[in-house]
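Missing here: one protein chain of the complex. Every other protein chain is in place.
This part shows subunit A:
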Amino acid sequence: MQQQIRGWRFAAERIPRRRVMRDGPLAHSARTLVSACQELGDRARGMSAPTHGRMSAAQAMAARMPARVAEYMPGRTPTGMMGRMPARMAARMPGQMMGRRPTRMPARMARRMSGRMAGRMTGRMTMPTAMPTGMTSNMKRVAGGLGLLAAGMGVARWAINRPSARERELKNRWIMVTVNCSPQRLASRADLPEPITRLGDAVDIKIAPAPGDRGTELGARLRDLPRTKVAGMVTRHPEEDPRRMVEQALRDAKAIIETGEVLRGEWPAAAQAAQAGKLLEFAGRRGGRQ
């Protein structure tokens, strides 16, 4: 049976595929599936033919592969893993890894050639008489299908369960800056400069010494994340994003602590005023002072 399947495989590679006869006892595909299942069952019962001989055949064939490629494709540099691999190394590889290429590569190469050369090459080909693989190609198809199915299910599960981009974006993280001063300089909330105090109770504040001589880590986090409507607005108008306002406040506070002032850009003053206005509006509302 296996020999028949092998024969069909190689014939299919040489000639165009035709429609299967309807009145036959079994369609090709059905015969293929039956034979694959039979082989799987035999293996499960420990009845398969010993694979040692097949592996040895595959290893020997792999060792000859570079020379064979050179023979079939004169004037071309062998490329890819097989082409570059020394014969000794190829012979050491397991038959199941190497078995597929030795049996199929010459046929593929010949098929890719066109015109007169194709006929010549095909004529020179000598097909291996034994199939030096651990699994038949039909079993590979079944296993491949199952693998694809499992992979698809895994991807679908991951896509369903993962947090959406918006959820990840709006996760209420601490917004941090590192200020080049000692932690004692920022010992209490009262020591913080105006851009932070202006935020009032809208934020939690975190202060911690930075590693080494890097100063003090200053962080702020919104006590309440904006609801969905606001989140939609945030997407459309980044300047109204409360998290962005908190980050700007932290940066301004850092600049004031370190340099005594916030550097003003040379963009139009109107744009800056509008931005600052939004910050004040948000801070006042959240701080309950409006």
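Everything below uses one rule, namely that a residue touches a chain if its C-beta (ideal position, glycine included) is under 8 Å from a C-beta of that chain, and two chains touch if they have at least 3 such contacts; residues count from 1.
The rule we apply is simple: contacts and distances are computed from a predicted model.
Novice: The hidden chain: which UniProt name fits, "Glutathione-dependent formaldehyde dehydrogenase", "ABC-type polysaccharide transport system, permease component", "Chemotaxis protein CheW" or "HprK-related kinase A"?
Specialist: The missing chain's protein name, per its UniProt entry, is "Glutathione-dependent formaldehyde dehydrogenase".
Novice: Quickly run down the residues of subunit A that touch the omitted chain.
Specialist: Counting only subunit A, the missing chain is touched by 178, 180, 214-215, 238, 244, 251, 254-255, 258-261, 263-267.
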